[in-house]
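Only one protein chain is missing; all other protein chains are in place.
We call the chains A and B, going by the order they appear; numbering starts again at 1 in every chain.
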Amino acid sequence: METDPVLQTFIIESTEKVQEMESALLQLETSPEDEDTINALFRAAHTIKGSAGVVGIDNVEKFTHTVENVLEKVRLGEIRVTADLIGLLLRCCDHIGHLLESLSAGKDPEENPELKTEGQAIAGELSAYLAVEGQGISAEPDKETTAQGSAPETLTWHISLRFGRDVLRDGMDPISFISYLSKLGEITGLTTLTDAMPPAQEMDPESCYLGFEIDFRSDAGRQAIEDVFEFVQEDCEINIAPLHGNKPSRKAADTAAGKQTQTRESGSKVGGTIRVDTDKLDQLINMVGELVIANANINQQAKRIGDNSLLESAFALSRLVEDIRDRAMKVRMVPIGETFNRFRRTVRDFSRSTGKDIRLLISGSETELDKGVIEKIGDPLMHLIRNSADHGIEERDVRLALNKPENGLIHLNAYQETGSIVIEISDDGSGLNREKILKKAVERGIISPGQELSDREINNLIFEPGFSTAQKVTNVSGRGVGMDVVKRNIEALRGSVEVESREGKGTTVRIRLPLTMAIIDGFMVKAGASFYIIPLDMLDECLEMSDEEKHLSFKRNYFSLRGTVLPFLRLRDIFNEPDGGNQREHMVVIRYAGGKTGLVVDELHGEVQVVIKSLGRVYRDVKGISGATILGDGTVALILDVPGLVRNGTRKRRSGL
Amino acid sequence: MNINVENNNGLCRLRIEDEMTISTAAELKRVLFDNLAGCRELEVDLSHVNEMDTAGFQVLYLARREADISNKVFRIVSPGPKILSVLQLYNMKDFFGI
Partner (left out) sequence: MARTIMIIDDSASIRMVVSIALKKAGYEVIEAVDGKDALEKIKGQKINLIICDVNMPNMDGISFLKTIKQDPNYKFTPVIMLTTESQEAKKQEGRAAGAKAWVVKPFKPEQMLAAVEKLVLP
């Protein structure tokens, strides 16, 4: 490999810094409070990180950044120096050393899986320290979006500049900024304003009194132009506006108010994000929901009238509304990573208190979920992880005897799958014991002896109320919360949960959650006098039932779907709807939790998009309903809680109904 | 900065050397205004100036404005490329009659 002098310098220098870190750490062992030593330690890590970033050694930079974050907290007194921390930091030094060795040998550390695992493991332990304070937000400015904003379109801009009095004293010269500006495009007009300059006696030759009105043609985009003046933006009035011909023109001679907004705009860009009260956000999303409904109504009317240009306009409006809806929804989406990271600590603490050595592997942190879901999913996840750690992963000697790696592994993973988000909690523990589950289920009267169940059904018995197979109740998971509560909590989020297990190999619990909480695509049906909405992703097919089929089915209590048995429910019966005297009925086949169930309804009304309203008191206790919505014409439709319906139906059948 | 002063029958010739920058702006202002007060016509030779920043420009501008107010003649001569580029950038060549 060709020796790059910059890389060589970096390696030599960073190796020295690692040694400095080590000796500082060893010193801290005897005097853990010594401020100078802590500062020296921080500085060394800081230098490694900074250099790595500038030289472009990403893995060293990323890793050292985490180390630096921990050290920053140590420096601020938020984390105490303990023997454990020193031990961990020494391992950090080793790891950085390994990365440097690899670089020095001309090998990319990224291609060395062992090094990667080592780094991930240590970084995981480090972030446990950071998680204490609720994870510092990495304020990585979104460069991509900024770049996207500047489409390569040549525009004419008007730039008004009023330099602050002190800029010259601070070493900033308008000449330099304007010259730099001219590198980005063409200055087509410039007026130097000198009217702020006082009479000669009062004029301070070190103050700046100049202002400029500049016409500027460039394809650089607003952000790039603003950036030219980034160093003076705090002390100067800067107003950048696109000029006539470009879209809405804003003249330089803007009102004072206009100017203020501009300045504030450019000021707020620095942070890149703003905090918004969730109530405001919810109101906005609610309004967007109303917009969707109103739009649906317009579409209906347009179809009824049948005027082509009206239909076209309505269609264009729909597209915009859908776009707004999607964007509004995205505002509520937050990555699940932060929630996941909280469990590092849980697992670490568990490992310590029980002596089981368990590693937590996290992936899919960037997967985004609705904020409301994120807030509510923490508890169920916590329970499942504790369950894996406690009941799933075996004691160390058992694992060794089984020829399994000494360390247990829990893997938290999240990803998006059509229409839903999947969260998986897997462990490499003992898996579920089929016989034990069956025995317990019979004991508890959940199933009758001799009942034939598939493996899947057996595994999922653990979610039944009152089920627990733990041999001993530990202080970790034995908190009186059963898996049934976990399941209920998840279903309350319109999600579902299932478990997959291989005996001796491990267990995977898979949670499916809807992408969004506020709006669903549904299928509308009518039963009796009421409208019901079935979530579209659960709809399988719709069939018309002949009279003959109807009679036969009601006699047998199941429907024959192309030769297979389909259990079904009649919405009219469930919700005590009066018989509308409608002779024709339809069978809607829904797919849920790996099985199919039929719903008998009176009328099919097709696909709709509805905004979920929380239920009023009247409906809150109605089983089988998860929400309500208001249709374009003002009628209320009820959203079916399919998991709830299916569960109740199954139970009724089991108990011999 | 060095300023060479030559007074001749109401005509004052100043030759500025080296830089006209913020470091020398106070001194520049003092010398320019002292001499402007005592003459009818001020000629500033910039041929030996190798650097001018905004502070230097402002003092030059102020002197020209003061001369106009008090009905005196103010003229800059032989500006070097550094001076010209600043005046060009600020679109102020006309103001100084260049």
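Keep this in mind: a contact is a pair of C-beta atoms (placed from the backbone, for glycine too) under 8 Å apart; a residue touches a chain by one contact, two chains touch by 3 or more.
Remember, predicted model here, so these are calculated numbers, not experimental data.
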Residue of A:G50, A:G337, A:G595 or A:G644 in touch with the missing chain, whole complex considered: A:G50
Sole residue of A:E234, A:D326 or A:E366 that reaches the chain not shown, by the stated touch rule: A:E234
Of A:D34, A:E72, A:E457 or A:D484, the one touching the omitted chain in the full complex: A:E72
Residue of A:Q27, A:S176 or A:S365 in touch with the missing chain, whole complex considered: A:S176
Where the missing chain touches subunit B, by residue: 21-23, 50
Absent chain, residues of subunit A that touch it: 5-6, 9-10, 12-14, 40, 43, 46-47, 49-56, 61, 68-69, 72, 139, 167-173, 176-177, 179-180, 183, 206, 228, 230-232, 234-235
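Just so it is clear, only the chains that are shown with their structure count from here on.
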Geometric centre distance via CA averages, subunit B-subunit A, whole Å: 64
Residue ranges of subunit A in contact with subunit B within the complex: 168-169, 173-175, 178-179, 182, 190-192, 194, 197, 200, 203, 205-206, 208-210
Contact footprint of subunit A on subunit B as seen in their complex: 22, 25-26, 28-29, 33, 53-55, 57-59, 61-62, 65-66, 86, 89-92
